[in-house]
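Every protein chain of the complex appears in place save one, which is left out.
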Amino acid sequence: MSILQTLILFSFLLSASQASVQDFCVADLSPPRAPRATPARRNISNLIKAAVTTAFVNQFPGLNGLGISLARLDIAPGGVIPLHTHPGGSEVLLVLQGSICAGFISSSANTVYLKTLNKGDSMIFPRGLLHFQLNAGKGPALAVVSFSSPSPGLQILDFALFANNFPSELVEATTFPDDAQVKKLKGVLGGTG
Amino acid sequence: MSILQTLILFSFLLSASQASVQDFCVADLSPPRAPRATPARRNISNLIKAAVTTAFVNQFPGLNGLGISLARLDIAPGGVIPLHTHPGGSEVLLVLQGSICAGFISSSANTVYLKTLNKGDSMIFPRGLLHFQLNAGKGPALAVVSFSSPSPGLQILDFALFANNFPSELVEATTFPDDAQVKKLKGVLGGTG
Amino acid sequence: MSILQTLILFSFLLSASQASVQDFCVADLSPPRAPRATPARRNISNLIKAAVTTAFVNQFPGLNGLGISLARLDIAPGGVIPLHTHPGGSEVLLVLQGSICAGFISSSANTVYLKTLNKGDSMIFPRGLLHFQLNAGKGPALAVVSFSSPSPGLQILDFALFANNFPSELVEATTFPDDAQVKKLKGVLGGTG
Amino acid sequence: MSILQTLILFSFLLSASQASVQDFCVADLSPPRAPRATPARRNISNLIKAAVTTAFVNQFPGLNGLGISLARLDIAPGGVIPLHTHPGGSEVLLVLQGSICAGFISSSANTVYLKTLNKGDSMIFPRGLLHFQLNAGKGPALAVVSFSSPSPGLQILDFALFANNFPSELVEATTFPDDAQVKKLKGVLGGTG
Amino acid sequence: MSILQTLILFSFLLSASQASVQDFCVADLSPPRAPRATPARRNISNLIKAAVTTAFVNQFPGLNGLGISLARLDIAPGGVIPLHTHPGGSEVLLVLQGSICAGFISSSANTVYLKTLNKGDSMIFPRGLLHFQLNAGKGPALAVVSFSSPSPGLQILDFALFANNFPSELVEATTFPDDAQVKKLKGVLGGTG
Partner (left out) sequence: MSILQTLILFSFLLSASQASVQDFCVADLSPPRAPRATPARRNISNLIKAAVTTAFVNQFPGLNGLGISLARLDIAPGGVIPLHTHPGGSEVLLVLQGSICAGFISSSANTVYLKTLNKGDSMIFPRGLLHFQLNAGKGPALAVVSFSSPSPGLQILDFALFANNFPSELVEATTFPDDAQVKKLKGVLGGTG
């Protein structure tokens, strides 16, 4: 078993939307990829302006059974890691460069925890709770995040609602937005139904 | 330690919004409570038309350390248990009466699993994933759900976004709805900011 | 992996004695099966008058890794789920119909916890402890039970002692009944030795 | 926290029956105690002729959180550790002196595993399953057992059925012995009801 | 419970030797502390030339129950994090600046895994195994490490052998160095006995 490996580039945006959207590329880890030109991908690029490079067990088999994994976040000015959860693990974040506004919402009481983090600051996101990271500065922001599982999973809220074939009438019946709003976001994120 | 107890009524809607919204009351478990008349509570009543009666460790201390808990779902015609997650446990549901349309969305691939369940049907909702239950029939629906934890937690999407002081500009920046939509749902669910 | 399935009928009596003994069949889940006519099976039918329909991981593969499983208990008037343990998980029971007398015996101190449960009542049976359920009413009783494991296991005391080839002299030396009693119960339950 | 301690003598018979019944005393670990003279205790002494000296977390606090505990078994000629379970842990046994016949019964299939063990032989008893140890030789037998938990618990079948106030009619309804048999064993083991 | 905190400076050298030895201080996280002048501390400074800043549960209570913790490593040119283990968790390391030679030794087979890591490279150190990190470049090296536990613990080999009152004759009898060597290293590291 190979326990010793270097990080392999993997964008969750890629896996979620089957499209390359690394607007803010990690220069020394992999060559930039020219994004192909479908409207959905262009829309997502404009929304996100960020890349997540994961070393989960799928990319880094040496992690198997060791209860931990790692990722780096690169967020361009104006970029955001949208509201999401990790169903399988807690997350700890350490800012390496720039300024990040991060937050999560607690279970049951729905309390919102917000914090602006600068270089050297750290924040915990407990397992399974909705959270986000946003570039709060003028230059690029860089952070490393670590998870309490080799496969923490990832569920991005907007992708779960609007980037698949979840029927619009069920989205509306279970989350209460207007039909026009649902149709608009499905258009942006490439969803159907 | 008292290991032997009967179910104590507890509505998650109550705990989330500090308001009584048990439109469809569990007749033999607790007396109906007359809902007070604030607009937010009335709006939620019209949206939900359902009650969840939990036997989590907080209500049922004998569950402590035993890795399990229970709840019953009562969903009136037209009612819904809105999209939500349990950060701390998987859920299994068994329909006892009526017809329920249930679904969840998988991690990473965002695949939507939908199923109409009738009396005697069962369905699994893996830990931490977004899921919902909807009355799919003309009469009341009743189900029992069980969790792989004495304290599975509960995060209802709309309450996490719109029933607290999560700043509208951050909701918009991290989930991409229009400002008018956010303001409207905050109005319905009693949120501010 | 199929995560979505409906309950498959499975009687633990069937698996334990290799005979069909569903006296009180679950009408909407499976067709009744005509019991074959050996004396042992007839004897067990008269003793038990109950059926357990499990959704353990063997019958419901989607439960794998999710830490939970489900079963329903149907107990005819005069019927009983005999004293047994689940070596692999705790159990929570919810009465849906009728009246059930249930009990378990604690570890070390051997304290007996007994309770008569009616519709809507719930009770916990901690992992690995001897417990039973008995129809305490005049009509049929129905309950749903859930376990803190996808494969909680089942060890029915009388089957462990008298329905196999456990030598009578060892049964007597380790549990202290009379030889005639052991021989009689082996006769009823189909054991040898 | 004191992590370093020597074994403290503790007889499970003592805790179960509130009586000293160490017929076969562990000479160098504790002084023998003169058994008091009630009929129940004398009866148990004649049945058991064995002592269990445990180092569980209650007697040996340094075990807390470490996932392990230890006990020694001293079984006089003709003695037996009666059929019992450990709800909280698996057991491994190593014979140090003499000859022991040991066995357990599997979950679901009720298969009986029997083995005569001599000095240096080892056997596993999986968590929660009924098992026993019996002196199979002419001299005293000595074994050390270890558990996969600091508090594995102990439920001796006969004590759970006959050494407490478990009502005879419920014992009979859930385990199917004759009333006379139940009354007789309650007499031997000091039970009531 | 405060879940949201920034990193608190904590040097394991400090806790191990009761002396401040942060030769290579983390400029933006805490002010440098002037090391006091005992010979042992000066010796350790010359040996180590590194600082570890931990965010374990003791310094960062929000980590409690979340299965993860974080630390940063600052290693000056010629510096080293000496051979050590974390008894309670696996470690993943990500190099942020400079060049680090890292290694660990496997259980049982004693295979040595060595790797020179540059910026962006990552390496896993499985729970409980001896490992080290060494500055392999000419400038300062910086890395972030994360652990699969909120309290992974730390046992530095030389401190365990030579910085306490472990009797020299026992050190020699159980690890086989010469007496002069043990006395010399006890002198360097401040041990006695």
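Note that the chains take the letters A, B, C, D and E in the order they are written out, and that residue 1 is the start of every chain.
Basically, a residue touches a chain if its C-beta (ideal position, glycine included) is under 8 Å from a C-beta of that chain, and two chains touch if they have at least 3 such contacts.
Given the structure is predicted, the values throughout are model-derived calculations rather than measurements.
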Neighbouring shown chains of the undisplayed chain, as defined at the top: D, E
Chain not shown: contacting residue from D:N43, D:S69 or D:T85: D:S69
Interface with the undisplayed chain - residues on subunit D: 3-7, 26, 28-29, 55, 60, 62-63, 66-70, 72, 89-92, 94, 96, 113, 115, 117, 119-124, 126-127, 144, 146-149
Where the missing chain touches subunit E, by residue: 12, 15-16, 47, 80, 82-83, 85-88, 101, 103, 105, 107-112, 114, 126-130, 132, 134, 153-160, 163-167, 170, 173-178, 181, 184-185, 188
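Here is the rule we use: only the chains that are shown with their structure count from here on.
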Which listed pair, A-B, B-C or C-D, duplicates the contacts of A-E in over half of its pairs: B-C
Length of the line joining the C-alpha centres of subunit B and subunit E, rounded to whole Å: 47
Interface hub residues of subunit C, defined as touching at least two other chains: 126-127
In contact (per the touch rule at the top): chain pairs: A-B, A-E, B-C, C-D
